[in-house]
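Dumping the structure here so I can ask a few things about it.
Missing here: one protein chain of the complex. Every other protein chain is in place.
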Amino acid sequence: MRFPLVAEVLDEQLVDVHDVKAGRIDGIVLEVRDGKPAKLAYVEVSPITMLSRFSRRFARWYATRIDRRLGPGRGVPFRIPWTRLAREGTSLRVDLDVRSTPIMALEDWLDEHILSHIPGA
Amino acid sequence: MKKPFEVALGVVTSVGGFLEIGSITTAAQAGASFGYQLIWSVVLGTILIAFLVEMSGRFAAVSKHTIPDAMRERFGVNFFAIVLVIMFGVSLLTLGAELGGVAAALELATGISIPIWAIPVTFFSWALLWKTTFSVIENGVSMLGLVTVSFAVAAVKLHPDYAAAAHGLIPTLPKQDAAHYWFIAVSVLGASVSPYLYYFYSSGAIEEKWDESYVAINRLIAAVGMSFGGGLSLAVLVAAARVFHPANIEVQKYQQLPQLLSTPLGHAGFWLFVAALGIACLGATLEISLALAYLVAQGFGWNWGKDQRPSADARFSLTYSLIVAVAGLLSLVGLDPLQLTEIAMALTSASLPVGVLPFLILMNDREYLGEHTNGHIGNAVVMGVSVLAMIVAVVAIPLEIIGS
Partner (left out) sequence: METREAHVEHLLGRKVRDERGRELGRIEEMIVEVVDDEYVVTEFHLGTGAVIERITGFVRQLPFFRLLPGAKEPVRVGWKEMDLSDPWNPVVRRPG
């Protein structure tokens, strides 16, 4: 099996065990080793990682000033081990429930602090 | 068995949703200032949007991706961000104009000025999005939008010179006011081909769970729906050519527009116009808000979907809420809807290639479309007209600004 990383993994949609959309693959972490080819270690799903592709400085600012306040586990990019991913047609499936991860922290924060005050939500 | 019904529905929603303040204004200005001479621009715009809508539906049905989805995947986040920012900016202006259009209709009906209507209209639009589902919006408002057929009735009642109108199908150079002529021509194009239209269409197709079996139906819906819709724009142009042009009156205030229907149809015409403007702009408001929210949500990989309760996708729901609120500000601060419309349509034309060219690339990508990629004609027409529109817009806009 051979596949291109940029075309088929980076920026792809992630889907969890319950078919819920779990964000996009914002980054891929390689383990660089002497004398061996670099290994696919993790994928990162996080606005911090996404922003770092525009400006690393702004990403760091965002991480400490905003992302950290969204909930536990935030403030650093969320990493998923490559072994927990499976390619399924056009998207990638992760064998996790996204609600158990910090990925949904913004969603939960908005739910709690804003949506709960609006009738009909 | 369901499919013929779906075709009919698709055509109706296309027709009912075609006119909005952009197409009404630009067609009216074209008819008023240049008689039948600019008919070719309406026809060209209609052909272009028909191609784009067909492509959009085909793309969604075959690849099971929406356009923003595929854009981030194929081009990466950096390029996607550029497209996002430009389209967002231009569409937000357009949204402001549409909200202004609803408020203008209410002002015409009640005499109460637009800035006072801004907040209620914005809130009402938001409430519709918040409480109802995709189908209700799409079908309900578009059905009501059929009141715009009264423009066709009006045009016929005004006894246009059909032979002279037919001449307008062929592009001709203006005898005077060249800058204004081309400015209106590109504005007409911008009104017909707003990218939010076909971006929204792809999201709709995914929400309706289209698959490859819908490719043929989609072609029918796009061709027939857009043709009827374009026909309505033509009717507005013809009506303006009969009502304003002979008296050398230019359309510069939205208060002039009701004459398009009241001249041939009397007092009833005035109320038909108010209803047509209000409903058409409301439909466009809902559509643009959703289209922009889809653009953001799909780009970031969030859960999205109009048929779920807001709490199921808080980020998506709050995104469109914020969008509507910001657009409403434009009317609140008293920006004139006609002027806002002119700016938005011209900018849409100038930025056409930004939304269209990446989409065209996707339409030729076999990994997404298999054997359903574009043919030569589709590529040539869409690319050619988009680039031409941009070039003309970039020249005509500054000249128009200098001239006025």
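Think of it as A and B in the order they're written, each chain with its own count starting at 1.
Throughout what follows, contacts are C-beta pairs under 8 Å (C-beta built on N, C-alpha and C of every residue); 3 or more make two chains touch, one makes a residue touch a chain.
Everything numeric here is computed off the predicted structure, so don't read it as measured data.
Enquirer: Of the residues listed, B:Ser113, B:Gln255, B:Asn364 or B:Ser404, which one is in contact with the missing chain?
Expert: B:Asn364
Enquirer: Touching the missing chain, which residues of chain A?
Expert: With respect to the unshown chain, the touching residues of chain A are 1-7, 9-10, 26-41, 44, 49, 52-53, 82.
Just so we're on the same page, only the chains that are shown with their structure count from here on.
Enquirer: So in the complex, which bits of chain A are touching chain B?
Expert: The contact residues of chain A facing chain B are 6-7, 10-14, 20-24, 26, 47, 50, 53-54, 90, 106-108, 110-111, 114-115, 118, 120-121.
Enquirer: So in the complex, the part of chain B that touches chain A is made up of which residues?
Expert: That would be residues 63-65, 69, 72-74, 76-78, 80-81, 130-131, 300-304, 309-311, 313-315, 317-318 of chain B.
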